[in-house]
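A single protein chain has been omitted; all remaining protein chains appear in their positions.
This part shows chain A:
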Amino acid sequence: MRPSAVRLLNILVPIKRAVDYAVKIRVNPEQTGIDLNVKHSMNPFDEIAVEEAVRIRERLKDAVKSIKVVTIGPPKSAETLRTALAMGADSAVHVEIPDSAPSPEPLGVAKTLKALIERQKEGVDIVILGKQAIDDDAGQTGQMLAGLMGWSQATFASKVEVNPEQKVANITREIDGGLEELRCKLPVIITTDLRQVQLLNEPRYASLPNIMKAKKKPVEKLTAAELGVDITPRLETIKVTEPPKRVGGGKVANVDELLAKLKEAGFTGKRA
């Protein structure tokens, strides 16, 4: 680790292009997955992550040197990067995978992010990710990345306060029993949550003037091979089906009828 002079912070926000939350999904005819010919947009948790990065900069002003967004996805993911740039990120990295390739798994993503972070000459101090993607609901990438990097992590964050002079971040987490406050040494991995009462933040709109400006911001294109990472999936999806349709229930007139129906269904009684 570098000796800590007052160093300016570099924030990395990985984002994912996922099926839009309002779309009604269908299993594809081959039963290998869902029909992907539908509207996609930035994973909502990742929107919150980008917004949080921009807000940290608004609070800390010059202490934040750069906000970089990165995505691992097909060529169309470039649009998602542009939206993040329009929300306030400075630059972007697009690790391109072919259209036909399967969506990368959390471990593959974490390894790619590790390789990317190690490539950054100026280092990375804060990585903010969405807690999970709404298509696979894995919720693993942030934690895996923290493990690979050996960094502190604060997942399901509902409040983030960064202190650049002391190089710590005070983070409030949502846990089952309530709220947990952590003080983490930088560099730190944060994953964003939706707060029960109110969002960690409400992501800003990408306004049209900002979208136009975003077209001029730099987007670096890389491949996983260039980063020296193998993102071949380790899991094979065998079959995807819709849940069985609900069959109607029936009403029984009395206990005897109930017992008869239970016997029909194959339930036998046991003496306690």
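Convention: contacts are C-beta pairs under 8 Å (C-beta built on N, C-alpha and C of every residue); 3 or more make two chains touch, one makes a residue touch a chain; residues count from 1.
Keep in mind that, in the parts below, contacts and distances are computed from a predicted model.
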- Hidden subunit of the complex - UniProt protein name among "Electron transfer flavoprotein-ubiquinone oxidoreductase", "Nicastrin", "PRELI domain-containing protein 1" or "T-complex-associated-testis-expressed 1": "Electron transfer flavoprotein-ubiquinone oxidoreductase"
- Omitted-chain contact residue, chosen from A:Ala138, A:Leu179, A:Ala225 or A:Leu259: A:Leu179
- Task: Identify the residue among A:Lys65, A:Lys114 or A:Arg204 that touches the chain left out of the display.
- Result: A:Arg204
- Note on the structure: Missing-chain contact, candidates A:Val23, A:Ala225 or A:Leu262, resolves to A:Val23
- Tell me where the left-out chain touches chain A, residue by residue. 20, 22-24, 26, 29, 35, 37-39, 41, 152, 177-185, 196-198, 202, 204-205, 207-209, 211-212
